[in-house]
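As you look at this complex, bear in mind that one protein chain is not there, while each of the others sits in place.
Moving on, here comes chain A:
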Amino acid sequence: MRTETGLHAIGLSKWFGREPNAVRALDDVTLEIAPASFVIVLGASGSGKSCLLAAMSGLQRPDRGEVHFQGRDIWARGNQSAAAFRRDACGFVFQSPGLFPSLTAWQQIYVPLRQLGVDRQVARLRATEALDHVGLSAREGALPTQLSGGQNQRVAIARMLAKQPAILFCDEPTSALDTDNARLIGELFQHVVRQRGATIVCATHDERLIPFCDRVITLQAGSLIHDQLQDPA
């Protein structure tokens, strides 16, 4: 597990459409994410938090600015270097867990690892460990339809943990979950940061996660308007 992330966004801007009707989704955002921290990006719908996440994670190229990871610009060679960054350093948890309906909880973790070229034995071990980590060992043979929304989201998180990413990018991971499940996810994220030394960047408008994070960044109309360190519970 890497402990140094060194993720640095410098002057990120992104706009959609053409002038004079262009919508500026990100406006010159600069921020540095410390290693082994749980950072929440808050903001109303359309504030640019998903856009920031996309640019920082290598999913969507910003129109201006750079994203550096361990001193290197992840967009230096366009999509190719961004894809390599995603493959080598990133995990993703989306609002929808994106689980294959035909695979069991254990297979949801094992199959992507194999697709990434991880050795069969290593993949087996990591899948079992990751499922244990999210407290779902007993449900390893369950299909997504046999699990609750919260459990499915935990499987999706386990799938990413098994990949052992340096940074876990999450987009509204709890917005479809009830309070208990949201708390469970918050605790899980906190545990991942403390025990595994991973960095979590989570875009959300769900304030239930704030008690578990180290830092809250607030966006409004594409601009960073607030940046506050937290004292997690």
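Note that in this section contacts are C-beta pairs under 8 Å (C-beta built on N, C-alpha and C of every residue); 3 or more make two chains touch, one makes a residue touch a chain; residues count from 1.
FYI, contacts and distances are computed from a predicted model.
J.: Could you check which of "tRNA modification GTPase MnmE", "ABC3 transporter permease C-terminal domain-containing protein", "NADH-quinone oxidoreductase" or "Succinate--CoA ligase [ADP-forming] subunit alpha" matches the UniProt name for the chain that's left out?
T.: Per the UniProt record, the undisplayed chain of the complex is "ABC3 transporter permease C-terminal domain-containing protein".
J.: Touching the hidden chain in the complete assembly: which of A:95, A:151, A:174 or A:190 does that?
T.: From the options A:95, A:151, A:174 or A:190, the contact with the absent chain belongs to A:95.
J.: Touching the left-out chain: which of A:111, A:125, A:142 or A:210?
T.: Of the candidates A:111, A:125, A:142 or A:210, A:111 is in touch with the missing chain.
J.: Would you indicate which residue among A:86, A:139 or A:154 is in contact with the undisplayed chain?
T.: Residue touching the chain left out of view: A:86.
J.: In the complete complex, the non-displayed chain touches which residues of chain A?
T.: Spelled out for chain A, the touching residues are 50, 53-54, 59-60, 83-84, 86-88, 90-92, 94-96, 98-103, 107, 111-112, 115-116, 160, 163, 171-172, 175, 203.
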